[in-house]
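Every protein chain except one is present and positioned as in the full complex.
Let's look at subunit A:
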Amino acid sequence: MGEDTESSKVNHSFLRDYVTEADVISTVEFNHTGDLLATGDKGGRVVVFQRETVVGHKPKGELDQVGETGESGEYNVYSTFQSHEPDFDYLKSLEIEEKINKIRWLPQQNAAHFLLSTNDKTIKLWKVSERDKQPEGYNLKDEEGRVKDISTVTSLQVPVLRPTDLMVEVRPRRVFSNGHTYHVNSISVNSDGETYLSADDLRINMWHLGITDRSFNIVDIKPANMEELTEVITAAEFHPHHCHLFVYSSSKGSLRLCDMRASALCDRHTKLFEEPEDPGSRSFFSEIVSSVSDVKFSHNGRYLLTRDYLTAKVWDLHMEKGPVETYQVHDYLRTKLCSLYENDCIFDKFECVWNSSDSVIMTGAYNSFFRMFDRETGRGVTLEAWRETSKPRAVLRTRRIYTGGKRRRGDVGVDSLDFTKKILHMAWHPEENIIAIASTNNLYIFQDRVSPDTQDPDLGSNTI
(Lines give C-alpha, C1' and ligand atoms only; values in the text may rest on other atoms or scores of the structure.)
Protein backbone atom coordinates (compact mmCIF):
# COMPACT_ATOMS: atom_id res chain seq x y z
CA MET A 1 0.00 0.00 0.00
CA GLY A 2 1.43 3.30 -0.96
CA GLU A 3 4.24 4.02 -3.27
CA ASP A 4 7.51 5.68 -2.66
CA THR A 5 7.34 9.32 -3.38
CA GLU A 6 11.01 9.78 -3.99
CA SER A 7 12.25 8.59 -7.32
CA SER A 8 15.76 8.24 -6.00
CA LYS A 9 15.06 4.90 -4.39
CA VAL A 10 17.70 2.46 -5.47
CA ASN A 11 18.26 -1.16 -4.71
CA HIS A 12 20.40 -0.71 -1.66
CA SER A 13 17.68 1.21 0.07
CA PHE A 14 15.70 -1.97 0.27
CA LEU A 15 18.38 -3.53 2.39
CA ARG A 16 18.76 -0.50 4.51
CA ASP A 17 15.07 -0.26 5.10
CA TYR A 18 14.77 -3.87 6.05
CA VAL A 19 13.75 -3.90 9.64
CA THR A 20 13.91 -6.79 11.97
CA GLU A 21 10.52 -7.19 13.47
CA ALA A 22 12.01 -7.31 16.93
CA ASP A 23 13.57 -3.88 16.58
CA VAL A 24 10.34 -2.07 15.96
CA ILE A 25 9.79 0.38 18.78
CA SER A 26 6.48 -0.16 20.49
CA THR A 27 6.47 2.45 23.23
CA VAL A 28 8.25 5.66 24.18
CA GLU A 29 8.13 7.44 27.52
CA PHE A 30 9.96 10.28 29.23
CA ASN A 31 10.41 10.12 32.97
CA HIS A 32 9.04 12.84 35.21
CA THR A 33 12.04 15.11 34.91
CA GLY A 34 12.65 14.42 31.28
CA ASP A 35 16.23 13.39 31.84
CA LEU A 36 15.54 9.80 30.96
CA LEU A 37 13.75 8.45 27.95
CA ALA A 38 12.75 4.80 27.76
CA THR A 39 11.77 2.90 24.65
CA GLY A 40 10.40 -0.60 24.42
CA ASP A 41 10.44 -2.73 21.31
CA LYS A 42 8.74 -5.77 19.93
CA GLY A 43 11.62 -7.99 20.97
CA GLY A 44 10.95 -7.29 24.63
CA ARG A 45 13.95 -5.03 25.11
CA VAL A 46 13.96 -1.71 26.88
CA VAL A 47 16.50 0.95 25.98
CA VAL A 48 16.90 3.88 28.33
CA PHE A 49 18.43 7.10 27.06
CA GLN A 50 19.80 9.78 29.28
CA ARG A 51 20.08 13.41 28.50
CA GLU A 52 23.45 14.99 28.44
CA THR A 53 23.95 17.19 31.40
CA VAL A 54 25.04 20.79 31.09
CA VAL A 55 28.28 21.50 29.29
CA GLY A 56 31.20 20.89 31.56
CA HIS A 57 30.09 17.68 33.12
CA LYS A 58 31.44 14.41 31.96
CA PRO A 59 28.77 12.58 30.00
CA LYS A 60 27.42 9.50 31.64
CA GLY A 61 26.32 6.27 30.14
CA GLU A 62 27.71 3.17 28.61
CA LEU A 63 28.98 4.98 25.59
CA ASP A 64 31.54 7.04 27.33
CA GLN A 65 32.58 9.96 25.25
CA VAL A 66 35.59 11.13 27.07
CA GLY A 67 36.67 14.64 26.38
CA GLU A 68 33.62 15.45 24.31
CA THR A 69 31.42 17.70 26.36
CA GLY A 70 28.84 17.50 23.64
CA GLU A 71 25.80 19.57 23.03
CA SER A 72 23.67 19.91 26.06
CA GLY A 73 20.40 18.16 25.59
CA GLU A 74 21.48 15.20 23.55
CA TYR A 75 20.18 11.84 24.56
CA ASN A 76 22.59 8.95 24.70
CA VAL A 77 22.04 5.33 25.50
CA TYR A 78 22.08 4.85 29.21
CA SER A 79 21.08 1.24 29.61
CA THR A 80 19.65 -1.65 27.66
CA PHE A 81 18.01 -4.69 29.11
CA GLN A 82 15.72 -7.51 28.17
CA SER A 83 12.49 -6.85 29.96
CA HIS A 84 10.22 -9.61 28.74
CA GLU A 85 10.83 -12.91 27.06
CA PRO A 86 8.47 -14.79 24.78
CA ASP A 87 6.23 -16.88 26.91
CA PHE A 88 3.73 -19.64 26.43
CA ASP A 89 0.45 -20.23 28.16
CA TYR A 90 0.29 -23.97 28.39
CA LEU A 91 -3.27 -24.06 29.57
CA LYS A 92 -4.66 -22.23 26.57
CA SER A 93 -1.93 -23.15 24.13
CA LEU A 94 -1.34 -19.52 23.41
CA GLU A 95 1.90 -17.81 22.73
CA ILE A 96 2.49 -14.65 24.73
CA GLU A 97 4.31 -11.98 22.81
CA GLU A 98 7.27 -10.32 24.42
CA LYS A 99 6.45 -7.01 22.81
CA ILE A 100 6.54 -4.18 25.31
CA ASN A 101 3.15 -2.54 25.19
CA LYS A 102 3.74 0.27 27.64
CA ILE A 103 6.43 1.74 29.85
CA ARG A 104 5.66 4.09 32.70
CA TRP A 105 8.17 5.69 34.99
CA LEU A 106 7.61 6.04 38.69
CA PRO A 107 8.24 9.38 40.35
CA GLN A 108 11.79 9.39 41.57
CA GLN A 109 12.19 8.96 45.29
CA ASN A 110 15.88 8.24 45.67
CA ALA A 111 18.95 7.90 43.54
CA ALA A 112 17.54 4.95 41.65
CA HIS A 113 14.96 5.11 38.90
CA PHE A 114 12.02 2.79 38.67
CA LEU A 115 9.94 1.96 35.67
CA LEU A 116 7.05 -0.35 34.94
CA SER A 117 7.06 -2.24 31.69
CA THR A 118 4.35 -4.57 30.46
CA ASN A 119 3.74 -7.01 27.69
CA ASP A 120 0.39 -8.66 27.00
CA LYS A 121 0.19 -10.45 30.30
CA THR A 122 2.89 -9.53 32.80
CA ILE A 123 3.93 -6.24 34.33
CA LYS A 124 7.41 -5.83 35.73
CA LEU A 125 8.93 -3.21 37.95
CA TRP A 126 12.55 -2.49 37.10
CA LYS A 127 15.09 -0.65 39.17
CA VAL A 128 17.67 1.29 37.22
CA SER A 129 20.55 2.36 39.38
CA GLU A 130 24.09 3.52 38.95
CA ARG A 131 27.10 2.19 40.55
CA ASP A 132 30.34 4.07 40.43
CA LYS A 133 32.22 2.36 43.21
CA GLN A 134 33.14 -1.18 43.73
CA PRO A 135 34.87 -3.01 46.53
CA GLU A 136 38.45 -3.93 45.95
CA GLY A 137 40.94 -5.79 48.01
CA TYR A 138 39.27 -9.03 48.83
CA ASN A 139 41.35 -11.51 50.72
CA LEU A 140 40.12 -14.68 49.17
CA LYS A 141 39.46 -13.50 45.64
CA ASP A 142 41.76 -11.77 43.27
CA GLU A 143 40.88 -8.88 41.01
CA GLU A 144 39.18 -11.07 38.46
CA GLY A 145 37.20 -12.91 41.05
CA ARG A 146 39.11 -16.11 40.98
CA VAL A 147 39.70 -17.78 44.27
CA LYS A 148 43.19 -17.18 45.50
CA ASP A 149 45.50 -19.88 46.58
CA ILE A 150 45.42 -19.72 50.34
CA SER A 151 49.10 -20.25 50.63
CA THR A 152 49.76 -16.98 48.85
CA VAL A 153 47.81 -14.97 51.36
CA THR A 154 50.22 -13.61 53.88
CA SER A 155 48.31 -10.71 55.35
CA LEU A 156 44.76 -9.56 55.77
CA GLN A 157 43.33 -6.44 54.27
CA VAL A 158 40.04 -4.71 54.57
CA PRO A 159 38.26 -4.32 51.24
CA VAL A 160 37.65 -0.72 50.34
CA LEU A 161 35.27 0.94 47.93
CA ARG A 162 37.08 2.51 45.05
CA PRO A 163 35.65 4.73 42.38
CA THR A 164 35.24 2.88 39.18
CA ASP A 165 33.76 3.36 35.77
CA LEU A 166 30.13 4.09 35.95
CA MET A 167 27.95 1.06 35.66
CA VAL A 168 24.23 1.08 35.21
CA GLU A 169 22.53 -1.83 36.82
CA VAL A 170 19.01 -2.88 36.01
CA ARG A 171 17.27 -5.38 38.19
CA PRO A 172 13.69 -6.62 38.22
CA ARG A 173 12.20 -5.79 41.56
CA ARG A 174 8.63 -6.95 41.12
CA VAL A 175 6.83 -9.19 38.70
CA PHE A 176 3.06 -8.73 38.59
CA SER A 177 1.79 -11.77 36.80
CA ASN A 178 -1.44 -13.67 36.32
CA GLY A 179 -3.57 -10.61 36.68
CA HIS A 180 -5.08 -10.56 33.23
CA THR A 181 -6.90 -12.94 30.99
CA TYR A 182 -6.91 -10.62 28.01
CA HIS A 183 -4.17 -8.51 26.50
CA VAL A 184 -2.91 -5.67 28.66
CA ASN A 185 -3.08 -2.43 26.74
CA SER A 186 -2.38 0.24 29.35
CA ILE A 187 -0.68 0.86 32.64
CA SER A 188 -0.86 4.06 34.62
CA VAL A 189 0.89 5.02 37.83
CA ASN A 190 -1.30 6.71 40.39
CA SER A 191 -0.47 10.10 41.80
CA ASP A 192 -0.33 8.56 45.25
CA GLY A 193 2.92 6.91 44.24
CA GLU A 194 1.86 3.60 45.71
CA THR A 195 -0.57 2.09 43.29
CA TYR A 196 -0.99 1.71 39.60
CA LEU A 197 -3.63 0.35 37.27
CA SER A 198 -3.36 -2.08 34.42
CA ALA A 199 -6.07 -2.43 31.82
CA ASP A 200 -6.79 -5.23 29.42
CA ASP A 201 -9.62 -5.59 26.93
CA LEU A 202 -12.30 -6.22 29.49
CA ARG A 203 -10.94 -5.53 32.94
CA ILE A 204 -8.94 -2.98 34.85
CA ASN A 205 -6.93 -4.01 37.89
CA MET A 206 -5.36 -1.89 40.53
CA TRP A 207 -2.09 -3.04 42.02
CA HIS A 208 0.05 -1.93 44.88
CA LEU A 209 3.63 -1.50 43.83
CA GLY A 210 4.83 -3.59 46.68
CA ILE A 211 2.41 -6.49 46.37
CA THR A 212 2.67 -8.85 43.47
CA ASP A 213 0.41 -11.73 44.35
CA ARG A 214 -2.89 -9.91 44.27
CA SER A 215 -4.64 -6.99 42.72
CA PHE A 216 -8.02 -5.33 42.94
CA ASN A 217 -10.34 -5.52 40.00
CA ILE A 218 -11.90 -2.09 39.64
CA VAL A 219 -13.60 -2.33 36.26
CA ASP A 220 -15.08 -5.38 34.65
CA ILE A 221 -17.07 -5.00 31.47
CA LYS A 222 -17.08 -8.60 30.52
CA PRO A 223 -20.69 -9.59 29.86
CA ALA A 224 -22.07 -12.72 31.41
CA ASN A 225 -22.62 -14.00 27.93
CA MET A 226 -19.73 -13.29 25.63
CA GLU A 227 -22.08 -13.27 22.70
CA GLU A 228 -23.33 -9.94 23.93
CA LEU A 229 -19.96 -8.31 23.89
CA THR A 230 -20.14 -4.99 22.14
CA GLU A 231 -17.17 -2.99 23.32
CA VAL A 232 -13.76 -3.42 24.84
CA ILE A 233 -11.46 -1.20 26.87
CA THR A 234 -8.80 0.37 24.73
CA ALA A 235 -6.87 2.63 27.12
CA ALA A 236 -6.93 3.76 30.73
CA GLU A 237 -5.18 6.40 32.78
CA PHE A 238 -5.20 7.79 36.28
CA HIS A 239 -5.89 11.45 36.85
CA PRO A 240 -2.62 13.33 37.31
CA HIS A 241 -3.63 14.88 40.61
CA HIS A 242 -6.63 13.05 42.04
CA CYS A 243 -5.69 9.60 43.14
CA HIS A 244 -9.29 8.42 43.12
CA LEU A 245 -10.11 9.32 39.53
CA PHE A 246 -9.27 7.45 36.40
CA VAL A 247 -10.58 7.35 32.87
CA TYR A 248 -10.89 4.55 30.38
CA SER A 249 -11.78 4.61 26.73
CA SER A 250 -13.76 2.07 24.79
CA SER A 251 -13.83 0.75 21.29
CA LYS A 252 -17.15 2.50 20.75
CA GLY A 253 -15.57 5.89 21.10
CA SER A 254 -16.78 6.70 24.58
CA LEU A 255 -14.79 7.67 27.64
CA ARG A 256 -15.73 6.84 31.17
CA LEU A 257 -14.49 8.70 34.17
CA CYS A 258 -14.66 6.64 37.32
CA ASP A 259 -14.33 7.64 40.95
CA MET A 260 -13.00 4.91 43.18
CA ARG A 261 -14.56 6.50 46.22
CA ALA A 262 -18.01 5.70 44.88
CA SER A 263 -17.65 1.95 45.03
CA ALA A 264 -15.07 -0.75 45.01
CA LEU A 265 -16.09 -1.94 41.57
CA CYS A 266 -16.32 1.00 39.22
CA ASP A 267 -18.48 -0.62 36.60
CA ARG A 268 -20.82 2.32 36.77
CA HIS A 269 -19.10 5.36 35.54
CA THR A 270 -19.18 8.72 37.20
CA LYS A 271 -19.12 10.50 33.88
CA LEU A 272 -19.64 9.24 30.38
CA PHE A 273 -18.09 11.25 27.59
CA GLU A 274 -19.67 10.42 24.31
CA GLU A 275 -20.21 12.22 21.07
CA PRO A 276 -23.32 11.31 19.13
CA GLU A 277 -22.47 9.70 15.85
CA ASP A 278 -22.92 11.75 12.76
CA PRO A 279 -25.43 9.75 10.73
CA GLY A 280 -24.29 11.32 7.51
CA SER A 281 -20.86 9.85 7.73
CA ARG A 282 -21.93 6.32 8.41
CA SER A 283 -20.13 3.60 6.52
CA PHE A 284 -19.09 0.03 6.96
CA PHE A 285 -16.13 1.17 8.97
CA SER A 286 -17.72 3.75 11.22
CA GLU A 287 -17.27 1.60 14.25
CA ILE A 288 -13.63 0.99 13.59
CA VAL A 289 -12.70 4.60 13.01
CA SER A 290 -14.54 5.70 16.12
CA SER A 291 -12.64 3.34 18.37
CA VAL A 292 -10.42 5.35 20.69
CA SER A 293 -6.81 4.25 20.49
CA ASP A 294 -5.31 6.48 23.19
CA VAL A 295 -6.48 8.72 26.00
CA LYS A 296 -4.33 11.17 27.94
CA PHE A 297 -5.13 13.59 30.71
CA SER A 298 -3.79 17.09 30.29
CA HIS A 299 -1.09 18.09 32.72
CA ASN A 300 -3.48 20.36 34.57
CA GLY A 301 -6.00 17.56 34.82
CA ARG A 302 -8.82 19.53 33.28
CA TYR A 303 -8.91 18.07 29.82
CA LEU A 304 -8.74 14.73 28.10
CA LEU A 305 -7.10 14.09 24.78
CA THR A 306 -8.30 11.14 22.75
CA ARG A 307 -7.25 9.76 19.42
CA ASP A 308 -9.39 7.74 17.12
CA TYR A 309 -8.42 6.71 13.64
CA LEU A 310 -9.05 9.96 11.84
CA THR A 311 -9.29 12.61 14.51
CA ALA A 312 -7.87 13.84 17.78
CA LYS A 313 -10.33 15.28 20.26
CA VAL A 314 -9.99 17.37 23.37
CA TRP A 315 -12.64 16.89 26.00
CA ASP A 316 -13.41 19.06 28.98
CA LEU A 317 -13.95 17.00 32.10
CA HIS A 318 -16.92 19.15 32.90
CA MET A 319 -18.72 18.56 29.64
CA GLU A 320 -19.83 15.10 28.77
CA LYS A 321 -21.89 15.62 25.69
CA GLY A 322 -19.05 16.10 23.29
CA PRO A 323 -15.47 17.18 22.80
CA VAL A 324 -14.59 20.84 23.01
CA GLU A 325 -12.12 20.56 20.16
CA THR A 326 -11.82 18.17 17.26
CA TYR A 327 -8.78 18.05 15.04
CA GLN A 328 -8.75 16.22 11.74
CA VAL A 329 -5.49 14.36 11.58
CA HIS A 330 -5.77 12.83 8.14
CA ASP A 331 -9.29 13.25 6.92
CA TYR A 332 -8.18 12.51 3.36
CA LEU A 333 -8.14 8.88 4.37
CA ARG A 334 -11.87 8.84 4.95
CA THR A 335 -12.54 7.78 1.40
CA LYS A 336 -9.87 5.12 1.51
CA LEU A 337 -11.11 3.22 4.51
CA CYS A 338 -11.85 0.12 2.51
CA SER A 339 -8.28 -0.19 1.28
CA LEU A 340 -6.99 0.56 4.73
CA TYR A 341 -9.21 -2.15 6.07
CA GLU A 342 -7.80 -4.63 3.61
CA ASN A 343 -4.22 -3.95 4.54
CA ASP A 344 -5.03 -3.78 8.24
CA CYS A 345 -3.90 -0.19 8.57
CA ILE A 346 -7.30 0.80 9.87
CA PHE A 347 -6.48 -1.07 13.06
CA ASP A 348 -3.39 0.98 13.79
CA LYS A 349 -3.42 2.47 17.24
CA PHE A 350 -2.02 5.95 17.22
CA GLU A 351 -0.95 7.66 20.40
CA CYS A 352 -1.41 11.29 21.26
CA VAL A 353 0.44 13.59 23.63
CA TRP A 354 0.15 16.98 25.26
CA ASN A 355 2.93 19.48 25.52
CA SER A 356 4.04 20.70 28.91
CA SER A 357 1.68 23.66 29.01
CA ASP A 358 -1.29 21.82 27.45
CA SER A 359 -1.42 24.29 24.61
CA VAL A 360 -0.26 21.99 21.85
CA ILE A 361 -1.26 18.43 21.08
CA MET A 362 0.61 16.03 18.87
CA THR A 363 -0.19 12.76 17.21
CA GLY A 364 1.18 10.55 14.49
CA ALA A 365 0.11 9.66 10.97
CA TYR A 366 1.43 7.75 7.98
CA ASN A 367 4.36 8.28 5.68
CA SER A 368 6.49 9.19 8.69
CA PHE A 369 4.36 12.25 9.21
CA PHE A 370 3.21 13.51 12.54
CA ARG A 371 0.94 16.39 13.29
CA MET A 372 0.91 19.12 15.88
CA PHE A 373 -2.11 21.22 16.65
CA ASP A 374 -1.99 24.52 18.42
CA ARG A 375 -5.05 24.64 20.59
CA GLU A 376 -5.20 28.39 20.76
CA THR A 377 -5.26 28.98 17.05
CA GLY A 378 -6.68 25.65 16.01
CA ARG A 379 -4.04 25.38 13.33
CA GLY A 380 -2.28 22.16 12.60
CA VAL A 381 1.07 21.48 11.08
CA THR A 382 2.44 18.34 9.46
CA LEU A 383 6.03 17.36 10.12
CA GLU A 384 8.09 14.48 8.91
CA ALA A 385 10.35 12.14 10.83
CA TRP A 386 12.48 10.67 8.11
CA ARG A 387 16.16 10.11 8.20
CA GLU A 388 16.88 11.12 4.66
CA THR A 389 15.32 14.52 4.86
CA SER A 390 16.48 15.55 8.29
CA LYS A 391 20.03 15.96 9.32
CA PRO A 392 21.21 16.63 12.82
CA ARG A 393 20.39 20.13 13.86
CA ALA A 394 18.46 20.74 10.68
CA VAL A 395 15.21 22.56 10.91
CA LEU A 396 12.13 20.51 10.27
CA ARG A 397 10.05 21.83 7.51
CA THR A 398 6.34 21.46 7.34
CA ARG A 399 4.84 19.10 4.83
CA ARG A 400 1.54 19.10 3.07
CA ILE A 401 -0.72 16.45 1.73
CA TYR A 402 -2.18 17.28 -1.62
CA THR A 403 -5.89 16.70 -1.58
CA GLY A 404 -7.04 19.00 -4.31
CA GLY A 405 -6.69 22.55 -5.43
CA LYS A 406 -3.40 24.10 -6.17
CA ARG A 407 -0.55 21.74 -5.73
CA ARG A 408 2.69 23.12 -4.46
CA ARG A 409 6.07 21.64 -4.90
CA GLY A 410 6.83 19.19 -2.17
CA ASP A 411 3.22 18.27 -1.62
CA VAL A 412 2.64 14.60 -1.21
CA GLY A 413 -0.28 12.96 -2.94
CA VAL A 414 -2.60 10.84 -0.91
CA ASP A 415 -2.02 7.82 -3.10
CA SER A 416 1.71 8.00 -2.68
CA LEU A 417 1.65 7.84 1.08
CA ASP A 418 3.68 5.03 2.50
CA PHE A 419 1.41 3.25 4.91
CA THR A 420 4.16 1.07 6.24
CA LYS A 421 5.88 4.10 7.73
CA LYS A 422 3.54 4.91 10.53
CA ILE A 423 4.20 7.02 13.58
CA LEU A 424 2.28 5.35 16.36
CA HIS A 425 4.34 6.11 19.44
CA MET A 426 5.66 9.38 20.70
CA ALA A 427 6.40 11.31 23.85
CA TRP A 428 6.74 14.93 24.83
CA HIS A 429 9.20 16.11 27.43
CA PRO A 430 7.31 17.04 30.61
CA GLU A 431 8.82 20.49 30.84
CA GLU A 432 10.58 21.48 27.66
CA ASN A 433 9.77 21.38 24.01
CA ILE A 434 11.56 18.16 23.27
CA ILE A 435 9.70 15.40 21.53
CA ALA A 436 10.61 11.79 20.91
CA ILE A 437 9.09 10.15 17.85
CA ALA A 438 9.31 6.45 17.14
CA SER A 439 9.15 5.41 13.52
CA THR A 440 9.43 1.64 13.14
CA ASN A 441 12.92 0.98 14.46
CA ASN A 442 14.13 4.56 14.55
CA LEU A 443 13.86 7.03 17.35
CA TYR A 444 13.86 10.71 16.50
CA ILE A 445 14.33 13.37 19.10
CA PHE A 446 13.47 16.91 18.18
CA GLN A 447 14.13 19.95 20.27
CA ASP A 448 12.93 23.46 20.09
CA ARG A 449 16.04 25.25 19.14
CA VAL A 450 15.00 28.78 19.71
CA SER A 451 13.87 28.67 23.26
CA PRO A 452 12.36 26.08 25.53
CA ASP A 453 9.36 28.29 26.14
CA THR A 454 8.19 29.12 22.66
CA GLN A 455 5.74 27.04 20.74
CA ASP A 456 7.59 27.57 17.51
CA PRO A 457 6.94 24.61 15.26
CA ASP A 458 10.35 24.97 13.70
CA LEU A 459 12.27 22.36 15.54
CA GLY A 460 15.86 21.42 15.43
CA SER A 461 16.47 17.75 15.28
CA ASN A 462 18.86 15.44 16.98
CA THR A 463 18.33 12.09 15.45
CA ILE A 464 19.37 8.86 16.96
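Operating definition for what follows: a contact is a pair of C-beta atoms (placed from the backbone, for glycine too) under 8 Å apart; a residue touches a chain by one contact, two chains touch by 3 or more; residues count from 1.
What we mean here is this: contacts and distances are computed from a predicted model.
Engineer: Not counting the visible chains, the remaining one has a UniProt entry; which protein name from "Septin", "pantothenate kinase", "Aldehyde dehydrogenase 1" or "Immediate early response 5" does it give?
Structural biologist: Options "Septin", "pantothenate kinase", "Aldehyde dehydrogenase 1" or "Immediate early response 5" narrow down to "Immediate early response 5" for the missing chain.
Engineer: So one chain is hidden, and I want to know which residue out of A:145, A:163, A:279 or A:405 touches that hidden chain in the complete assembly.
Structural biologist: With A:145, A:163, A:279 or A:405 as choices, the missing chain is touched by A:279.
Engineer: If the hidden chain were put back, which of A:51, A:99 or A:371 would touch it?
Structural biologist: Of the candidates A:51, A:99 or A:371, A:99 is in touch with the missing chain.
Engineer: Going by the contact rule already stated, which one of A:138, A:216, A:341 or A:402 would touch the omitted chain in the full complex?
Structural biologist: Final answer for the missing-chain contact: A:341.
Engineer: Which is it among A:153, A:229, A:272 or A:324 that touches the chain not included here?
Structural biologist: The one listed residue touching the chain not shown is A:229.
Engineer: Mind pulling the subunit A residues that touch the left-out chain?
Structural biologist: Against the missing chain, subunit A presents residues 89, 92-97, 99, 120, 181-183, 185, 201-202, 225-232, 234, 251, 279-280, 282-288, 291, 338, 341-342, 344, 347.
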